[in-house]
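Written out below as structure tokens is the structure these notes cover.
All protein chains of the complex are present and in place, except for one that has been dropped.
Naming follows writing order (A and B), and every chain is counted from residue 1.
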Amino acid sequence: MGKYKTPMLDELEKGPWPSFVTEIRKAMNTSAMPEMAEDELGQLEKSYVTKKGYWKHGGIVGVLGYGSGVIGRYSSLPEEFPGIAHFHTYRINQPSGFFYTSAALKEICDIWDKYGSSLTNMHGSTGDLVLLGTTTANLEPLFAEYSSRGWDLGGSGSAMRTPSCCVGMARCEWANIDAMGICNHMTQHFQDELHRPAFPYKFKIKVSGCACDCVAAIARADLSIIGTWKGDIRIDQAEVKKYADGGMDIQSEIVGMCPTECMTLDGTTLSINNEQCSRCMHCISKMTMALRPGEEKGATILVGSKAPIVVGSLISWVLVPFIKCDDEDFALLTELTENIIEWWDDNAKPRERLGELIEVKGMRPLLEAIGVDPQPQQVREPRKDPFFFWSESDFDK
Amino acid sequence: MSLPERQTDVGPPHFEKFLPPVIKENYGKWKSHEVLTPGTMVHTAESGDQIHTVRIASPRILATETIREMCDLAEKYCGGFIRFTTRNNVEFLVSDKAQMDPLVAELKEKGYMVGGIGPGISNVIHTQGWVHCHGACTDASGIVKAMMDEFHEYFTTKTLPNKVRLAVACCVNMCGAVHVSDIAVVAVHRKVPAIDDENVGKMCEIPTVIGSCPTSAIRPNPKDKTVTINEEKCMYCGNCFTVCPPINIHNPEHDGVAIVVGGKIGSLRTSPKFSKLAIPFLHNEPPRWPKVVDAIKNILDVYAANARKHERVGEWIERIGWEDFFKLTGIEFTFQHIDDFTFMRDTLRTSAAFKY
Partner (left out) sequence: MEEKEIQDEIFAYLEKMKGKKKLKEKDIYKKMMADHAELDKNTVKTALRAMINVGKVMYSYGGGASSVEIPSEEYLKEKGLI
């Protein structure tokens, strides 16, 4: 079947795990341009033989008025594979939490079959619903069809990137903050910054409801918003007993693995010295029926994480240990976010991420710009060498 | 044929439109959850209401036909309510408990893999690869498929001491959280890029190219309106290629993948950790990368046999020490393992206490 012999890729249609090759083949059944998926397979088979990719650097494509959301992609072998001479990516901004109804998804699919390859990524790494493979001529029709139905483009280039979050309060008892609500609010609040790339470089926001961090906010967002609490972990001792009766070795699995050694077990009664608890989520995540986070909810704000390019990967650093997120329109959090972005936008060189800028300037200018005091929660340990800056304002204290 | 009128800056639809009624009613009021099987779980609200979730694997690249098939199943069993997870699994949100088992049965009958919850291997975070990226020096989807054909039982039935997060990145830009995964594959280059001098002058801003290099290996060559690269300094990151396509980093014969281990994201027990180098290089061997799969299987087996319950890969390695990790896995320790990039000071041993 098909125009090309693909013995290498055929190999990847065998085996139990769902096959992406099968998906590319299936796209030929529904797309108005079946030659796209077909030539994609042909070119991919060639890559498997030569161990080399055949895509050009992104080109300049987009929808009128925006600078984001569409990534130009052209085959470097357009004569051999004309179906993918243009094979652009169209990023649809996903609903927070990746919830859909079948009706909404089917409508998205219908439009995509008409104007694109029928291939998708559910979802891209940043979080967008990614449509893989369309032509330059189809971009404006796609935008008209999708935007008129309420589906806007996501971010790309030197812009705010599509914010993303965990499932949050929709289906998780550990959500200390309304992760989906915050994500949706931030997305709407920064529409201009998302669609019109005017920043020094990309800026990513991710929101997780607790320290389990299911959206990996701490590792891949310039601004990581992670839910936490103050006060006592709520214990249901009857459920603790059920775990013990069910065979859980609470002493070694829970008490013994607590990083702050703040738990004790007396028979089947569990006690927690909450003053000493660092809210890491180990015990809560293992005793889902017995333990729940405390009731004063908020978020820890961390900044700076990114992948290795340019001078090494970073995990986000604590900036604000605790901020309440239950006010109208998340006003406190939104203002803080705006202030952080403003400091970065004013100071960063082109292609400099927030974490890299902090490495150059230090934490102090950022803390001063956003009006946050130095606190021990921001560091793992204080500096070791006796070299430090003093400014006039320090002498007045 | 006329098109509907475009709108700008409307953002995505509000998620509320897509929530099942039981979720809307209990939003923020969930009390507990229980994992029933590796592919099903039930969440209970303070009100006593419950929602059952059925999770299946996805290759992330989905044809619309497959999405429609999933939607049909969602309509048949759970009112059309469907979502995706942050690791690209698909979840059916079942409000009527009686529909869960028939849904699972039909999913299995249709060949879907039900699983991905709990201490095993969930879906693999990965990048575009040769399928769709200009910078790829391996095919992420192909490696994932080959890996998961081998490890799929950890998705559907078998368990490990804790969850093991796998990831594949097709270059060091790492779209996805590869740098903080339990075991990850990252494609790397090993040769200094080839410079097309004529086109560098035409297409690139020389100061930007020089500034893109993390090791200051790039010098201007004003005479020929191009740049030169100091071979002794270049660490083959490819950032110059990103800003200037005529500096070609690709070299199929010498490109391949490295394997990194021990990263984690959650703050549970220990702080989030970066993944660290286990194997500096394996050749690209499409279509099934057998040496990569074997290498990961070896690490996974040694972890499963030696880690304590609830220990993640990185926690286990920190407890036994990296010297023991190399001994137990039989992985050769090389010059490439000793950091000489930005974080060197933090990684060299500063103690006379260690194991042989």
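In the analysis below, a residue touches a chain if its C-beta (ideal position, glycine included) is under 8 Å from a C-beta of that chain, and two chains touch if they have at least 3 such contacts.
Since this is a predicted model, take the numbers as computed values, not measurements.
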item: Given B:C244, B:A258, B:I279 or B:I317, the one touching the chain that is not displayed; value: B:C244
item: Which of A:G15, A:P34 or A:G67 contacts the chain that the document leaves out; value: A:G67
item: Residue touching the undisplayed chain, where the options are A:G42, A:G157, A:G312 or A:G355; value: A:G157
item: Footprint left on chain B by the chain that the document does not show; value: 204-205, 208, 212, 239, 242-244
item: Interface with the undisplayed chain - residues on chain A; value: 57-58, 60, 62, 64-68, 72, 136-137, 140, 156-159, 196-198, 200-201, 345, 350-351
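Everything below uses one rule, namely that only the chains that are shown with their structure count from here on.
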item: Interface residues, chain B side, partner chain A - complex; value: 3-15, 17-19, 23, 27-28, 30-34, 43, 51, 53, 57-68, 71-72, 74-75, 80-86, 88, 90, 93, 112-113, 125, 127-137, 139, 141-142, 144-146, 148-149, 152, 172-180, 208, 211-212, 214, 237, 239, 242-243, 245, 250, 252-253, 255, 265-270, 272, 274, 284, 286-288, 309-310, 341-343
